[in-house]
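A single structure is presented below for examination.
Only one protein chain is missing; all other protein chains are in place.
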Amino acid sequence: MIKVGIVGGTGYTGVELLRLLAGHPQVELRVITSRSEDGLAVAEMFPNLRGHVDLSFSAPDPQALAACDVVFFATPNGIAMTQVAELLAAGVKVIDLAADFRIKDIAVWEKWYGMKHACPELVEEAVYGLPEVNRAAIREARLVANPGCYPTAVTLGFLPLLEVGLIDTASLIADAKSGASGAGRGANAAMLLSEVDSSFKAYAAAGHRHLPEISEKLGLLAGGKVGLTFVPHLLPMIRGIHATLYGRLRGQAEDLQALYEQRYADEAFVDVLPAGAHPETRTVRGGNMCRIAVHRPQGADTVVVLSVIDNLVKGAAGQAVQNMNIMCGLDERAGLNMIAVMP
Amino acid sequence: MIKVGIVGGTGYTGVELLRLLAGHPQVELRVITSRSEDGLAVAEMFPNLRGHVDLSFSAPDPQALAACDVVFFATPNGIAMTQVAELLAAGVKVIDLAADFRIKDIAVWEKWYGMKHACPELVEEAVYGLPEVNRAAIREARLVANPGCYPTAVTLGFLPLLEVGLIDTASLIADAKSGASGAGRGANAAMLLSEVDSSFKAYAAAGHRHLPEISEKLGLLAGGKVGLTFVPHLLPMIRGIHATLYGRLRGQAEDLQALYEQRYADEAFVDVLPAGAHPETRTVRGGNMCRIAVHRPQGADTVVVLSVIDNLVKGAAGQAVQNMNIMCGLDERAGLNMIAVMP
Amino acid sequence: MIKVGIVGGTGYTGVELLRLLAGHPQVELRVITSRSEDGLAVAEMFPNLRGHVDLSFSAPDPQALAACDVVFFATPNGIAMTQVAELLAAGVKVIDLAADFRIKDIAVWEKWYGMKHACPELVEEAVYGLPEVNRAAIREARLVANPGCYPTAVTLGFLPLLEVGLIDTASLIADAKSGASGAGRGANAAMLLSEVDSSFKAYAAAGHRHLPEISEKLGLLAGGKVGLTFVPHLLPMIRGIHATLYGRLRGQAEDLQALYEQRYADEAFVDVLPAGAHPETRTVRGGNMCRIAVHRPQGADTVVVLSVIDNLVKGAAGQAVQNMNIMCGLDERAGLNMIAVMP
Partner (left out) sequence: MIKVGIVGGTGYTGVELLRLLAGHPQVELRVITSRSEDGLAVAEMFPNLRGHVDLSFSAPDPQALAACDVVFFATPNGIAMTQVAELLAAGVKVIDLAADFRIKDIAVWEKWYGMKHACPELVEEAVYGLPEVNRAAIREARLVANPGCYPTAVTLGFLPLLEVGLIDTASLIADAKSGASGAGRGANAAMLLSEVDSSFKAYAAAGHRHLPEISEKLGLLAGGKVGLTFVPHLLPMIRGIHATLYGRLRGQAEDLQALYEQRYADEAFVDVLPAGAHPETRTVRGGNMCRIAVHRPQGADTVVVLSVIDNLVKGAAGQAVQNMNIMCGLDERAGLNMIAVMP
């Protein structure tokens, strides 16, 4: 059994990690920390866990965490970078669900996150935990930076086109839509049901923190700098990301459907839909799947890729568990075989 | 492995049965029939099942069904009663998710369902599949009538009070609220998102088909006829039933909290919340749990019971699988250990 | 033109008052105060008002308010009671949308609101602003206590039965459901979309602040103390209250439909639906109407009344404007003739 600890489990990513890990056949949940909720039974805060998780939140205790095989950070940005080194030194594998180790360019990171990086020396070592790109490196990693939710949906959508060099990388467009759980569980008037329900808007059109993360990763796939316009939108619902991606094809037409199907043929968590299909976010609700469809409307030279994930699963906790499975030599699908809840 | 067939699997109860059975470790899905969708891959209609269910719908074939150990009817009312006898004769265990065998009083059934009963001789034999009441009989049953969704939530809520005779049975009130999936997947203008979303209403206040079912079952618990006012309401959401139950206490006060906790102490799928709690439907979304809280506001003589289920799980497909487990001598929780998806 | 001021207009009641008053043909909006938003254009906070309201929030200024004909308090509980006396002394008519003057029994008020009443001497004078009950007194009032949202829906629903003495007043039940806007616009994790959407729950079953208000008002109609069980529930939507009311008929049957129709025949804002109907909250969305239907299920002795309002209009800002119209001798319907937005 893998002994697992979670730092900061009171948010949506935390409860989702608990849901997945409680059902994982090879995991033993050992500790979940929360300074503010020390002593509270986890299932009191999240009643869906009653009967499944007996743990209580506890104040952070370095020794308890150091005794784990794997520790997940489900903390706000800027926390993991102050604690990871100590855990790695103790031989613990670490998966950070926040943004601290996602971006290799530290100056870029510091600009977008508005703080000084506390642990730049580990940024280079950290592996970006997108298994469909970095599986081999994840297998050897001590420290995995779990990708952001938007970056996961966008990168998996563009990936086959970029790897083969089929589209103009100077003018990529990602029109992305996310459910409200992406904004977290903190008290925030802007995310009240009465503000978000029955309405729709774009936000952060001028620049969202996931923009530099996506650009950097797409650049690695493209073998050079990319030009990306990324506009996130807020959906009046809880879970789900839908990325609608636009690229200009260059050169000769290809069989895009075959390209996608072949690229993802061996991937357990990327499902290429039949030609002409439109993925719905509900088909991945609660599951770790990314479903993708590729279109070329009117036979013109703009390719449209539709990519959906559950932002809390493949976009956060599920991908983190997938990374843990790879890092620990388990079946990559262990604990992640849930069927999406639909309707 | 239990060989399972499903008759009529194109509705919400059908897809939910598939979701649960596909993850059941001792079940082999053999056949799912649909006259109208013969040949269509199940996963094409329900993309959440892609990669989990390879079956296609097939035209009804008595031999294929007769070769199963258990057959579920997820058909409209009035279908199962014409086909069950033949299956039973072939040694198949049958679980009907429709209403054909729920009500023992055939005249009452015929009045509320507006048709002649095609198989009255099996009504007496059929066991009402509420495990918390009829577990022993279910274990021996050939034919189980799976309870309605409202009846499940209401009966489990009133049960401890009625068994002990604590409330006046002449004036029970059940104010029940259901998500829209209870109305099924058929084309129906009244259930369009644009009709149901962001609104709330009662319906069928004059009399709903679940009224005689609930009354009969509460009467059995109470040992006599009960007077019940049952008002269903439609919630602007997909899944979940919340029953708010009102009864007049008679005689001395009791420790209601202890009464409920003791009655359900050994039940895997009934969770009595701590005193003062209010169950939320989301805490059972996608799971087979019924969560209950009991209140006595202001210390007056009206007891208020709050009871929530997922109408498609404990109110339909999940309870059907629970019944199958019992009928087949399996662990009652097999395939039903999912944690509710929240948020 | 009536010169109008609003104290504390940054919440949902405030924006709704602005929407209604901006379209009122005999109102001139003079001042809207907010200590925290001093200087901010109202339409910047509430973009639906762009082009309709030019005002900016200003710091509270007693002189500016004293120059108004009518001042509305859209403040949290406990504010109006400290400022009303001064305004009344200046000859201003005051309508308090909070709870400060709703309950005549000051000890009861202080218990439920957890503070000492700052102005008990005005409580007796204040008129409870339910026009269907107190129109004559409102016409003469200097100070109107605008009713709570639940109390409005519940009182209008029970009123005809209580006035005529048709039901047992010892065991009234009000099962009430409200949209999330009733909880206000403050940052509150419990009201996030991700907490409230796609779920349903009761809350405050042990006792809600509107309970003593409703009990007192129903008692006045019944001519004596009533026994009321009041259970509020939270709906996954923004606007609307649906009260489902239960009472035991005493004595001979009456034509309940005729009773309701006659009682409300002259009321502009109470609409008794035809026999057998079920009011939907969407039919009053954005409008000042209360729609009511009365049922007697199965001919038994329990009467069921269904009553819907928009909690922000007839349950708050709309009723406040209705009260202003009466106090100022205007047509009671002035500025309130909007048709509900449906679908």
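Which chain is which? They are A, B and C, in the order written, and residues in each are numbered from 1.
We adopt the following convention: a residue touches a chain if its C-beta (ideal position, glycine included) is under 8 Å from a C-beta of that chain, and two chains touch if they have at least 3 such contacts.
Everything numeric in this text was worked out from a predicted model, so none of it was measured.
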item	value
Selected from A:E44, A:D175 or A:E254 as touching the chain missing from the view	A:D175
Of C:P212, C:P232, C:G286 or C:G315, the residue in touch with the unshown chain	C:G286
Sole residue of A:P25, A:G39, A:G251 or A:P297 that reaches the chain not shown, by the stated touch rule	A:P297
Interface residues of chain A (partner: the chain not displayed)	171, 173, 175, 177, 194-195, 197-203, 205-207, 211, 227, 229-231, 233, 235-240, 242, 244, 246, 248, 276, 278-282, 285, 293, 295, 297-298, 300, 302, 304, 306, 308, 343
Interface with the unshown chain - residue positions in chain C	12, 15, 19, 22-23, 46-52, 181, 185, 197-198, 238-239, 271, 273, 279-280, 282-287, 289, 291, 337-343
Positions on chain B where the hidden chain makes contact	12, 179-181, 183, 185-189, 191-198, 236-238
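Note that in this section only the chains that are shown with their structure count from here on.
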item	value
Chain nearest the overall Cα centroid	B
Centroid distance [mean C-alpha coordinates] between chain C and chain B, Å	39
Intercentroid distance (Cα basis), chain B paired with chain A, Å	36
Touching two or more other chains - residue numbers and ranges from chain B	197-198, 238-239, 279-280, 282, 285, 343
